[in-house]
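Got a structure for you, questions after.
Missing here is one protein chain; the remaining ones are kept as they sit in the complex.
Letters A and B mark the chains in the order given here, with residues in each chain numbered from 1 onward.
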Amino acid sequence: MVGSSSLLSKLTRYTVLSLILGVMIFPMLWMFRVSLMPAGSISGIASLSNLTITFVNFADLFATGNMLRPLINSVLIGVVVTLGNIFFCFMVAYSLARFRTRLNKILIASVLLVVMIPAHVIIIPLYILCVEAGIYDTYWALILPWLVNPIGIFLVKQYIESVPPSLEEAARIDGASELSIIFRIVMPVCKPALAVLAIQVFFTNWNSFLFPYILTLSDSLRTLPVALALFQGHQAVDWQHLMAGSSLAVLPVLALFLFLQRHIVSGITAGAIKQ
Amino acid sequence: MSRRIAFISLALFLMASTAIGQTKVTWWQFWTDPNIRPTIQAIVDEFEKQNPDIEVELTDLTWSNGHEKIVIAFSTGRGPDVVELGSDWIAQFAESGHLADLGEFVSSDSADFQGWGMATYNEKIYARPWFLGTRVMYVNRTLLTRAGYDNDFVPYTLDHFKEVAYKIDSLSNKIYGFGSNTAEKHRLYKKFLPFFWSMDAQLFTDDGKYCIISSVQAVDALIYYKELHDSTGYVGTQRQIEDAFLDGKIGFVQSGDWLLKRIELEKRNIDFVITNVPGLKYPGYSFKGGEFLAVNANSENKVAAKKLIRFITSPENQIKFCKANYSANPSSKEAQKDPYFAENENLQAFIRQIRLAVHPPVDPDWVHIENIIEEAIEDALFGQGLPATALRDAQIKITNLKKK
Partner (left out) sequence: MKQSRKTALLLASPWILTFLIFWAIPLVHSLIIGFTDYQLLKGSEWIGLANYKELLSDQSFLDSLSNTFIFVLGTIPVTTIISLGLALLVNRNFKGRALFRSAYFLPSITSMVVIALIFANLYERGGYVATLAAMIGFTPPEHGFLFDSSTALYSIMAMDVWMSVGYYMLIFLAGLKAIPDELYEAAEIAGASRIRQFFSITLPLLQPVALFILVINSIKSFQVFIEIFVMTSGKFETSTIVYFIYETGLRTDFRLGYASAAAYLLFLIIGGFSLIQFALMRRKQPLW
């Protein structure tokens, strides 16, 4: 290990790492760059030399209301679905972790089954179901089917199993009711797992496209990804506005990611190690 | 006693309110553009004023979701009384029995309107034409001059057209002769068919029984179109092509009246002229479509619905609408004579073209036939297929489809 050779290997490593870094973040930077460009044609590398910056594209999006409603919808649905998942996944996970009934065994199998089912298999029947139940093209179609997700149940169940049952027994001796034990004592203990769950659910929901797209029709119900995908289909939408809309969809995720990185990473690796 | 009085007065009140009570007509329409929506609303307001017993409930549809919304509404029995339909949807809804037969209703004044062919399925009329639409050729005059042609020259025949397109294309690397649509669903075939028809090819025999899409004329048309596409084509989506045309990069593009509207609204500085599409003889045949108004077969307010349709499609209201929307092709013949159209050379080109425009067959299976035609064109333009084989395959597929 001579100094110069280790310096050299360090240098190569950082060069390689930075090159990859460039490839990985360039498209995102390009999106932001285009979103701040004034109207006119953009073409490849040539337009990089143009340093003008304008926020007019964003202003337009809000002025025409094209993106405001979808933004509100995405936030609203994201929050409701995330809260629902925190609450319901916890309930179900507690039941599966703490009670050993025969039904629970079947339920665990059903959770596993749904984890393995490719979700797109049910688009047609889910569509029919929503049409016939009259929730097609309403907020319900974007919320009800997604309030409990099987991976979330697993995540929380795993966590509850690591919590010693003595915790509840102590409370039981104190005479607390079963439900208050579950929600007042066990739930707060599970905060770390619920945080990971919340982030995952919110991200998935925020980015989800196919189901929100096929289960709604009205422009007033569009979520951000759906509005963006359909935006380009309309006439006279230029890249600047499209990229401004895209930036709107990315910025909240980016901000959350920077703050909550550790939880996100641990959520993903937790899921992986289970296997 | 007092209870009885209350009961009677309630009953009286209910009877009275149904007597005065209005007929409610629901109308689903597609004009959501803030420039036009007020005109629609104004027409409806005027109608309600003239017919105090009828109340109109407007629902806006958009082109991205409208068709699906109508399909779902009809199949779950929640359709509107009056619905605006694109011409290529009429056969589908007529066949499934969701549209009322309007034959008797329109017989009195059908001679005053154009476009009945697109509303007729199995010899019954299912909708009333509102606006027609066709595509004409937009020509960039600056490029024409640069290529060495007189300022008021326009190409008339197909041979001539190709020659000029080549010349314009060779002006520079960044200049193209012809705006050629990429594989865009519902768009590509509409751009090819004018050349196809103008070269005397037909989709079906006159009796509609046999598909003849791989005739000699048809193959020639596809070869012609492919050469134009390969050698002089700026290939893109309709929007990209129109953008490039407005930026002065393309000599010829096929487009509808919406491009005229865009040029005016955006105050684009471009020296252009509109001509009819080129043909073996000038002018050639273009593609024809349109907006129609139909009545739900299960509507309980058919009389009021028809009244509303008649009002919306009256010549005065068509002119009002065309002015707001820069539309070029009202279905009413009387409306076409208005000075608004007569004094505008560009709009005249559209009115001339619609008389020489062909519409695809009114067939519930048209979506599939369209798809097959589009695949053949795609195969020839973008894939490995030769024009002759691509069209022959299409002919076999369409024939098989019709057999079913």
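Here, contacts are C-beta pairs under 8 Å (C-beta built on N, C-alpha and C of every residue); 3 or more make two chains touch, one makes a residue touch a chain.
All figures in this text were calculated on a predicted structure; none of them were measured in a lab.
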item	value
Absent-chain contact - pick from A:I72, A:L167 or A:A229	A:A229
Touching residue (missing chain; options B:L58, B:A324, B:V367 or B:L386)	B:V367
Hidden partner chain, touching residue among A:V56, A:L129 or A:V163	A:L129
For chain B, the residues touching the chain missing from this view	68, 71-72, 74-75, 92-93, 96, 98, 182-185, 235-236, 367-368, 371, 378, 382-383
Residues in chain A touching the chain absent from view	10, 13, 16-17, 20-21, 23-25, 27-28, 30-31, 34, 42-45, 88, 91-92, 94-96, 98-99, 101, 103-104, 107, 110-111, 114, 116-129, 144-145, 147-148, 150, 153, 178-179, 182, 203, 206-207, 209-210, 214, 224-226, 228-229, 232, 239, 242-243, 246, 249-250, 253-254, 257, 261, 264-265, 268-269, 272-273, 275
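Definition applied: only the chains that are shown with their structure count from here on.
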item	value
Interfacial residue positions of chain A with respect to chain B in the complex	41, 131-132, 136, 217-219, 230, 233-238
Touching residues on chain B, where the partner in the complex is chain A	62, 64-65, 68-69, 72, 76, 238-239, 242-243, 247, 258, 262
